[in-house]
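Attaching a single structure in structure tokens format; questions to follow.
FYI, not all chains are in this one, though none of them got moved.
Which chain is which? They are A and B, in the order written, and residues in each are numbered from 1.
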């Protein structure tokens, strides 16, 4: 599997969307990548770098997941900043 | 959206509990409509909660609010929370709708309702839905003030699954 790569969609909302200036990213990952690695890729050298990582939740295919969740081709990932519904 | 019985006028009773509606919407919320639809002939209690945009926040005058949602996921989370409420409480029906888009002060941002044979479970179910959505519904809000400034409100970090 090593060596093969795949793209995932990464959705951004609210404050994060405004900081990044886009509502969606496409990130190419190495096979076997987990959520934690993806987040690190997105955040590094970006306007999100100053955010505390404990504040960010991640969803994959519309379900919250942990940072060791393995990503697969076609996954819809979202960076979920603290929520404020109600 | 699950089907619902017009229990108050109909002859049938619900065989089991149901989620009447659980969704994010662009349309103005009308709790009264929900209340009319809610309940079976076995229900002695119906509770409705309306969340409204306050004209004041942390001492500042709020002109309007912008609610943004991860819509597809928010619909799923609302359905999940509503089903949990039905499982945790002896209630027959639960409904929840969250408005998104731009709301003026005084407008309704959230409606949560439950019908049950008895009042305590109905109130507990409504409370459960509100408390849960505040911890995990992917919705964000930006307040706009009298002076033209605006800010994204601090929310609650979602605890990972």
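Some notes on this structure:
One rule holds in what follows: a contact is a pair of C-beta atoms (placed from the backbone, for glycine too) under 8 Å apart; a residue touches a chain by one contact, two chains touch by 3 or more.
Here the structure is a predicted model, which means the values were calculated and not measured.
This structure file defines a complex whose chain copy numbers, by label, are A x2, B x2.
The criterion applied here is as follows: only the chains that are shown with their structure count from here on.
Against chain A, the residues of chain B that register as touching in their complex are 51, 67-70, 72-74, 76, 98, 109-110, 130, 133-142, 152-161.
For chain A in complex with chain B, the residues that touch the partner chain are 11, 13-15, 17-18, 54-59, 62-67, 78, 80-86.
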